[in-house]
Every structure is written in structure tokens, then in C-alpha cells.
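This structure is in C-alpha cells; I'll ask about it shortly.
Note that one protein chain of the assembly has been removed; the remaining protein chains are unaltered in position.
And now, chain A:
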């Protein structure tokens, strides 16, 4: 997702926070060739509290945990869209999420889909695959065609076909093939239809279910007025004799009205542009684009920005400082001016530096006590201390060892030498006396 952001020349990464229970802290990731730190939170509520401007929640949770986390996300005030990739979510759980999403005015994409892409802005997860395929399907900048597919696997192929036969995709959504997609083909088409940058629509449906019939009805009733090219796959199913039948989760009833042919015919009768077969879908898109979009006097070509490819070598850093910051006029410790520490206890200072202020007063007092007990170099181990400081400064093993060894002298680590010398001297004096 970050690579996509960089490719589109987004100024800031789209991901502001990660929720990963038990792994709170920071996640290091590349944005272009530089590294950024993304905060990781234990809970969705905490993440939303700290990033109230983020309004999209993308769930990569497994099938069993997706329900609870998605529900929590839907109930956050700041979240307006959730996308769920998990496959195999029980239907009743999906229905409950649909109910809650409606109630809370949240847009719900998924489950069981790669998600969607808004060229130039954002992509969900793995949508549209590798950077190479994104570049070849021109998905780094917005075009004029809104696309909604059932199949996530076919979405990239569709974007590619559209990029070759029009000015490209304005937004693409794969609703997923479950019996109850979070938002339907029609709901997504109507949303894309409402955006001025959408000049035409493309839909790829599948055999079974009534979702495509709803779209046909929306065209008939005038809810969809922009030109729409549609194709419902699965036409081969009806070409077999009684021994073989095709069908899937949405093709429950075996109803003739839900066959691919019937739905293509219904869409055609409603006024959608339907090719003779998938083989001619590209050509139909091209025809409709030329006839309705290009011919519009107010049509503007999409801006010809080029994708920003990350060519420089990515080298991960070994040490990250999320505490000290010396970029401003006054250096900061954990986002506080260094001068503000003058009047505070050592325990408070260490709490800010080592634990980012997470300790309570007891903890601070304990740190303070530890420092007092270890303050003199005598009981403390000067060699190890120096070696550690040197290592933390990023030096290698040899440098660190040398730094440690240089502390060995008459007052530290030199005791044995000293004792030996004294004993030798005693011995010599005894000899002299006798």
C-alpha cells in the first residue's frame, strides 16, 4: 500500500496506524527509499483516538477474528469505510456487520475480496497486484471509468482492459462473491455514478443472485444515467446438457432469471451496453468511451503525471530513534523541550527517554533509586558500560570492545595488577630485611 502511495506521488503515506494486539510500538516501513515509522496500537479504539482524521479501516484479520475487529471498527465515530479481505466469514456475521454499517453510516467493502483501488489516491491491500501491473494498467492516476466487479481475481484484468480502451479507471471495487457482500454491485455503482469524475461505468457480474437485476432496474428507473458497459459471466453454464450444471453460492435457486444470459438480456433491455461475449468487452468499452466520453466538449484528458518509481536502493537502518529529536531550535526528549527537564527528577527523565513516559510515579522513583545506587563508577562495571554506550552509538564489536577495555586502569579492573605489585613489593622488602 505504501509503495502504491509513493508511485502515485502522494505526499504522505496513506497508512497512519496499524492495529496489532500485543505488538504495540512502532513499525518500520519504506516510503519510497526512506524509512518511516508507523505507530502500532493494541486496540482499534486507541488507534482511532490518536488518529481521528483517519476514516478508513482495512482488515486483514483471519476469518475467525475478522468479525469482532470489523464490528469494533464500524462502531468508531471516526471510521467511515471498512474493507474486509477475510474469506469464509459466516453469513450471519456478515449480515450483522451489514446491519451495523447501515446503522452507523459506514461503507462496507467485502468480505472475501481483494478490495478496491482509487487511482492516484489509495489502494486496499493487494488490489491490482505488483507495481509493474499497476503501471501497465495506468492505475497510478485517475481516469474517467468507474468499475465494479464481483470477482476480485478478475478485477486487475478488467482494469487492464479498461486502460487499453479508455482513459483509465477512476475507481475500481471488487465486492466479493459471498452471498451477502457488504455493499452490493448496485450500491457501489451508484456511489461511483455520483462522482463528477466518473464519466462512464463498467460492471462485471456473475451467474447467480439478483444483484445484476437490481442494476438493470436502476438503469430503467433512471437512477443510473451515465453510460454503463456490463457483462455477466457464466454463459457457458446453460450450454450443457442435464448431466452438468454450473452454480455457486449466489446461484442458489437454479432460477432461470439468475442465469448469465437472462441477466445480460435484462441489462441490455434496460439500456446497458452488452458485448456479444467477453471477447468483445474491450471493444464495447472503447466504443462507449469514444461515443460518450471523448465526444463531450467539456472532456479533459487525465493529467499526464508519470508514476514515481522507487529506483534508489533501499537500505534498512539498524537503529531508530523515536525519542530524541534535534531538528528544531531546541532538542526534544520524547517531544518535550530539553529545558523542561531541568527542574524534573532523574527518574522522570529516564521514564521519558526509556519508556516514553509510560511508567507511573513508583516506576520513576525506582529508576531514580537505581541511578543513585549505581551512580559511582566503583560498583558499576565501567568496561561493560562503555562497551554498551559505544555499541548503542552504532559502532561495531571491535570498537565497542576497545572502548570498554580503555577503562581498565588502576581504579577499575586494575585491582589484580595492583595486588600483585604490592605482594611483589612486600616480598622484595622481606628479602631486603633478611
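Here is the rule we go by: a contact is a pair of C-beta atoms (placed from the backbone, for glycine too) under 8 Å apart; a residue touches a chain by one contact, two chains touch by 3 or more; residues count from 1.
We adopt the following convention: contacts and distances are computed from a predicted model.
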item: UniProt protein name of the chain not shown, from "Ring-1,2-phenylacetyl-CoA epoxidase subunit PaaA", "Tetratricopeptide repeat-containing protein", "RNA polymerase sigma factor, sigma-70 family" or "Succinyl-CoA ligase (ADP-forming) subunit beta"; value: "Succinyl-CoA ligase (ADP-forming) subunit beta"
item: Listed residues A:236, A:389, A:402 or A:420, member touching the removed chain; value: A:236
item: Residue among A:59, A:76 or A:151 that touches the chain left out of view; value: A:151
item: Touching the absent chain when the full complex is considered, from A:32, A:142, A:227 or A:282; value: A:282
item: Candidate in contact with the missing chain, chosen from A:3, A:35 or A:87; value: A:87
item: Chain A, residues in touch with the chain not shown (by the definition above); value: 63-64, 87-93, 95-96, 98-99, 102, 112, 114, 126-130, 133, 136-137, 149-157, 160-161, 176-180, 204, 206-208, 233-237, 239-240, 242-255, 260, 276-279, 282
